[in-house]
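Pasting in a structure now, in C-alpha cells, and then I'll have a few things to ask.
In this view, the complex is presented without one of its protein chains, the others remaining in place.
By letter and in written order, the chains are A, B and C; residue numbering begins at 1 in each of them.
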Amino acid sequence: MRKICVVITARPSYSRVRSLLHAIREHPGLDLQIVVAASALLSRYGSTVKTIEEEGFHVDRSVYTIMEGENLLTSAKSTGIGLSELATAFYDLAPDVVVTVADRFETIATAIAASYMNIPLAHIQGGEVTGSIDEKVRHAVTKLADMHFVATKNAAERVIKMGERPDTVFTTGCPSIDVVQAALASGSSGFDVFERYTGVGPVFDLSNGYIVAIQHPVTTEYREARLHIEQTLNAITKLEHPTLWFWPNVDAGADGTSTGIRSFREIHAPQNIHFFKSMSPEDFIRTLDKSDCIVGNSSVGIRECAYMGIPAVNIGSRQAGRDRGQNVVDCNYDCDNIAAAISAQVSHGRLDPDHVYGDVGAGTRIASLLATVALSIEKRLTY
Amino acid sequence: MRKICVVITARPSYSRVRSLLHAIREHPGLDLQIVVAASALLSRYGSTVKTIEEEGFHVDRSVYTIMEGENLLTSAKSTGIGLSELATAFYDLAPDVVVTVADRFETIATAIAASYMNIPLAHIQGGEVTGSIDEKVRHAVTKLADMHFVATKNAAERVIKMGERPDTVFTTGCPSIDVVQAALASGSSGFDVFERYTGVGPVFDLSNGYIVAIQHPVTTEYREARLHIEQTLNAITKLEHPTLWFWPNVDAGADGTSTGIRSFREIHAPQNIHFFKSMSPEDFIRTLDKSDCIVGNSSVGIRECAYMGIPAVNIGSRQAGRDRGQNVVDCNYDCDNIAAAISAQVSHGRLDPDHVYGDVGAGTRIASLLATVALSIEKRLTY
Amino acid sequence: MRKICVVITARPSYSRVRSLLHAIREHPGLDLQIVVAASALLSRYGSTVKTIEEEGFHVDRSVYTIMEGENLLTSAKSTGIGLSELATAFYDLAPDVVVTVADRFETIATAIAASYMNIPLAHIQGGEVTGSIDEKVRHAVTKLADMHFVATKNAAERVIKMGERPDTVFTTGCPSIDVVQAALASGSSGFDVFERYTGVGPVFDLSNGYIVAIQHPVTTEYREARLHIEQTLNAITKLEHPTLWFWPNVDAGADGTSTGIRSFREIHAPQNIHFFKSMSPEDFIRTLDKSDCIVGNSSVGIRECAYMGIPAVNIGSRQAGRDRGQNVVDCNYDCDNIAAAISAQVSHGRLDPDHVYGDVGAGTRIASLLATVALSIEKRLTY
Partner (left out) sequence: MRKICVVITARPSYSRVRSLLHAIREHPGLDLQIVVAASALLSRYGSTVKTIEEEGFHVDRSVYTIMEGENLLTSAKSTGIGLSELATAFYDLAPDVVVTVADRFETIATAIAASYMNIPLAHIQGGEVTGSIDEKVRHAVTKLADMHFVATKNAAERVIKMGERPDTVFTTGCPSIDVVQAALASGSSGFDVFERYTGVGPVFDLSNGYIVAIQHPVTTEYREARLHIEQTLNAITKLEHPTLWFWPNVDAGADGTSTGIRSFREIHAPQNIHFFKSMSPEDFIRTLDKSDCIVGNSSVGIRECAYMGIPAVNIGSRQAGRDRGQNVVDCNYDCDNIAAAISAQVSHGRLDPDHVYGDVGAGTRIASLLATVALSIEKRLTY
C-alpha cells in the first residue's frame, strides 16, 4: 500500500484533482491522505475544506499558512510558514508520495517540504507556459519533482526539454476534464444559481444566456490590480448582458482586485452583475455549460472551456503562453476591447470540443501510475 | 546606483563570492548590501560572519534561520524560517537585485523571497550537475532566477537548454578562482596552520607534504552518513600520511558525519589527523597550495583544485555529474579504494592548471554586468 | 538619550497612546521608535498604520503577524509569529525600553520578546480586571514587565498586591483621557460623519441624537459570537434610533461577529444603522461627544466615556471586573434587556464627568518617568 498525500491549497486546485482523489481512494494499492492548506481553509475564499468534507473525503491535516496583508511580503512569508508547517504534516503522515498541483505561489512550499524530506514528489500540470510568478513557480516545481503528470503533448515535450528523464514524464491529460464530464453527466437541469448560492447583487433572468466572469490579480502587476479589474467591470456593465461574477483567490494584490470590485459595486451598483464567493466544482461546470462566454483570466477558460466548447475572452498576461484551443480570444486590459471581444464571442455561440487538454480519464490514469511506477528521489539533468 | 544584496549562508559561499563583494563595493554604479544567514552566523560552523566583518565588509542584516535537530524535518523547517526572515530583510533593505550563490538547501529560501517580492534575482553557479538534493535545488533556483552567472561553457549551455533566454545567461567563470589567485599572490610563506588555527588533535610535521580532507554528508544518503565518513577516516588513518581535516557544514545528517568523526577520534585517536573547524578562504587556499592531495566530496576539489593543479580524490555521489578537470579521480565509499586512490594521486604529484572553471576576473565581470544589464522579473520558457 | 520603542498592534492601542507618542517625541532625553504590528497594518481593520503616518509619526518597523483563519489556532500562531518577528525588530532597533499597551492577545508577544532579550519592559494599563483571555494576558504581561504605568489607584494596588515592587508602579492615569481632551479642544463643529467616513448603509439625520455601537467577540465565548452580535443588532434595529456602528478588531471569533453583522445587513437591511470600519481617534471622540449613548463591549464606554459623561450600555462579560464610573449600565446578551437599558440611558441624558480613569496629562507623566526612572531587568516577588 503506497500512501499518497495530496496537498490542496485552493478552490481551483481541488476542482482540478477531484477525480484523482476518487481514483486514489478506490485504488486497492493506494492509501489516500489529504492535506488542506492555505486559502482552501479560509471562509473568505469559500471554505473549500468544507466542500471537500461534504463530498465525502477525510481531511488528514488542516494547515493554516496565509499571513494577512495581501502584499508581496506576506506572500513570501506565507510560503515560508507553509513550508515549515507542511513539513510537520509530512513528518506525521509519512507518505510514500506527495502530490502537488499546478503553480500557485504556495505550491512551492509543498514541493520543497517533500523533496527536502526525501519524499518522492509528483507534480500535476507541469510544462505549461503562462505569465507572471506562476511561470517561475511551475518550472521550479518541475525541477524539484520526481514524477510529472502533464496535460498535453506540448507540456510533456517542454518538461523533457528542461532536462527531466522521459520515463518520469507522463502525458495523462488534465484531471479537470474528468470534472467536466462528471458534472455534465450527473445532470444540470433544474438548478437555480441564485437560490443555491446566495451571493450578492441583483437577481435576473438567465434564460437568454449569460456571461461568467472571474478575474484574478497578477502578482507581477500588483499595483495595477485595481485598474485592471475596473476595465473588466466597466466593459461588463456597459454590455448589460446578465453576468455571474466569481470572487478571486487569495494572492498578493487580492486587495486591489477585491477592493476594486467592492468599491465598483458600492458606487455603480451594476444591475446586470451578481457576485458569488464560490461554488462546488460540479455546479460551476454546469453553470459554465449554459453560459454564452467566460471572461477574465482564469485557466478554466483555457482548459475546461476548450473541452466544452465555451467561448472565452482571456484578458491580460496571466494565461499568456499557455496552449489554447480555438475557443479563446485574447484581449488587453481595455474596457472597449474587452466589450468588443465579448460581443463577438457571444454572437457566434458555442464551439466544437477541442481536446488540447486531453480527454476524460486523467484521474484514473494518474492513480494507476502512482501505484506502479518505481519511486525515486534521485535525478539529474539529462544533458 | 543599483543596490545589490548578496546573501551569504555558509563558509564556502562566502569564499566563493569574496572577489565579487570587493568588485561590487568598488563599482561606482553599485551599492553593496550583505545579508549573512544560516550556518554563516553560527559559532559551531566557524562564525563566518566574523570573518566577513574582519575582512572589512559591513553586514547589513544577520538572519538566524537554522533550527536545531539536523534531520530532514529541521532542514525543511529551517528553509521555511529562512524564507520568512529573508523576506523581512529584503523588505527593509529594498535591493534592486538579490544575488544567491550555488545550491545549498537554504539558498532556495533566498530565491523564493526575492522572486515573490518582485526583486530581480541573480544566480551564481547554475547549470552544473551533481548528485543529491543540491541538484534539485540548483535547477529550481535557475527557474526562479532572472540572471545567470555561470562558471563554464557547459553550464551556460545547460541553463539555456532548460529554457532560459540566452541573453540572460553569462559565462563569467567562477569567482572562486579569483580567491585562489588573490590568496596565492598575497604570499603563503611562513604561516603555521597549527598556530593560527588551533583545532584539535596531534600536531605533526607538514614539510614532507600532507593531505587535506573535507567530507560533507549527502542529504539523500542521510542514514549512511556515519558509515561513509568512517570509510574515509579509516583510509586516512591507514595511510599514516599527515592530514588536515576540515569540519563539515550544517546539513541534515551533519549529525551522522559529525558524530562519526567525534566518535572515531575518541576511540582511535588517529595520530596523523588534525581537525579544524574553519579557516579564512585565503589561508585555506594557501594550505591547499602546499598539499599533496585533497580528499572528500567538497566542490573545492573539483573547482579551485582544477585551476591549481592539486590532485583530488572525490568520494561518492555528492559531486557526481559536475564538470571535472584532469586533477580528479573518483572513488566510492570504500576504505581500500579510497586509500589506493589517494596513494596514486599523491605519488604522481601536482598537475598543470586546468581552466575548466574559468580564469581569474569573474568577480569583476559579474559586478560589471550587475551594473549594466537590463533588469526584469518577467520571463518565460524559450520553447 | 534613551530609545523608547512603542509597539502598536491595533487601532484602539494607538488611540490610547497617542498623547504618549507626542510626549516622548518632544522630550529632549528620549528618542521615539514606533513599531506597528498585527491588525494595525491591515486594511480590513482600517489601516491604522496610515493614520499614524498621516498624523506625522515615523514608523520604524512594520511587522506583519496575523495568520488568517480567525480561530483559536491562528490566534496562537499569530502570537508565535509576532514574537519571532518582533524579536528581529528589537534586535535591529536596540531600544533601551519597550512599551506595550493594555491586554490584547498579541501584546504578550511584545512582552516576551523584550523580556527575553533583556530589554526593560514598560506596561501601560496593567492592574485592571476584566473577563476573557484579556484577563490572563494582562496579568501575565504585568509579571513580565519591569515598569507599570497604571490608570487608577485600584489598578496600582492590584499590581502591587501581585508582588510587584511599589517603586516600579506609577499611577499616571490613562493617556486615552488626553485624546479626549485634545479632540474636544480642537473643535468638533461642522463635521459630517457620512461624508468624511463613507462606510456602508443608509444615511440619516443625526441632529436629534444617535447611538454609537461597537461590539467585539469574546475569545472564551468564541462559538457564541454570532448569537451575541445578533442580540445587539436586533435591539438596535427595534429601537429605530439612529446608530453609528463600528466594525470589531481582529480576534479569534471575529468571523462569527463579522459574519453576523454582514448577514444581518443582507437580510434585514436595518434602516437606522450605518456601519464604519474605522475613524481617527479624534473624530471618534467627537462623534461620541455628540452621542446619546454608547452600546457594546468596548472599553471606550468604560474609560473615555466615564470622563466624558456619556451613558454606556456595557454588554456581556468582556469588561467584567473593570472599574466603572457612574455612566455604565451592565446588561447580558439579551435583545430585550439591551433595548431597555439603552432606552433608560438615552432618556436621562449626559452625566457629570467621572475621573475614575484619571485626569488629563498621563502621556506627559509617562514620558517623564521613562526618561528618569532607573532601568532594570531584574525583579523578584515582593513576598
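Here, a residue touches a chain if its C-beta (ideal position, glycine included) is under 8 Å from a C-beta of that chain, and two chains touch if they have at least 3 such contacts.
The shown structure was predicted, so the numbers you read here are calculated from the model rather than taken from an experiment.
Colleague: Please work out which displayed chains the absent chain touches and list them by label.
Modeller: A, B, C
Colleague: For a quick check of understanding: of C:Y64, C:Y222 or C:Y357, which residue touches the chain that isn't displayed?
Modeller: In the complete complex, the chain left out is touched by residue C:Y222.
Colleague: One chain is left out of this view; which of C:M1, C:A76 or C:A185 touches it in the full complex?
Modeller: C:A76
Colleague: Of C:I34, C:I52 or C:I112, which residue touches the hidden chain?
Modeller: Once the missing chain is taken into account, the touching residue is C:I112.
Colleague: Of C:R2, C:K50 or C:H139, which one is in contact with the hidden chain?
Modeller: Within the whole complex, the residue contacting the unshown chain is C:H139.
Colleague: For review purposes, identify every residue of chain B that touches the missing chain, sorted by number.
Modeller: Contacting residues on chain B, toward the hidden partner: 41-44, 64-69, 73-74, 77, 81, 200, 250, 255, 259, 266.
Colleague: If you put the missing chain back, which residues of chain C would it touch?
Modeller: Spelled out for chain C, the touching residues are 72-73, 75-77, 79-85, 87-88, 91, 105, 108-109, 112-113, 115-118, 129, 131, 133, 135-136, 139-144, 157-158, 161-163, 219-220, 222, 252, 320-321, 377-381, 383.
Colleague: List the chain A residues touching the unshown chain?
Modeller: Interface with the chain not displayed, on the chain A side: 61-62, 85, 88, 91-92.
Going forward, only the chains that are shown with their structure count from here on.
Colleague: Using the touch rule stated at the top, which two chains are linked by the largest number of C-beta contacts?
Modeller: Greatest count of contact pairs is found between chains A-B.
Colleague: If you fit chain A onto chain C using only Cα atoms, how far does it have to rotate, to the nearest 5°?
Modeller: Resulting rotation angle: about 180 degrees.
Colleague: Interface check for copies chain A and chain B. Shared numbers divided by all numbers used: above half gives same, below half gives different; which is it?
Modeller: Over half of the interface numbering overlaps between copies: same.
Colleague: In whole angstrom, what separates the CA-based centres of chain B and chain C?
Modeller: So the centroids are 52 Å from each other.
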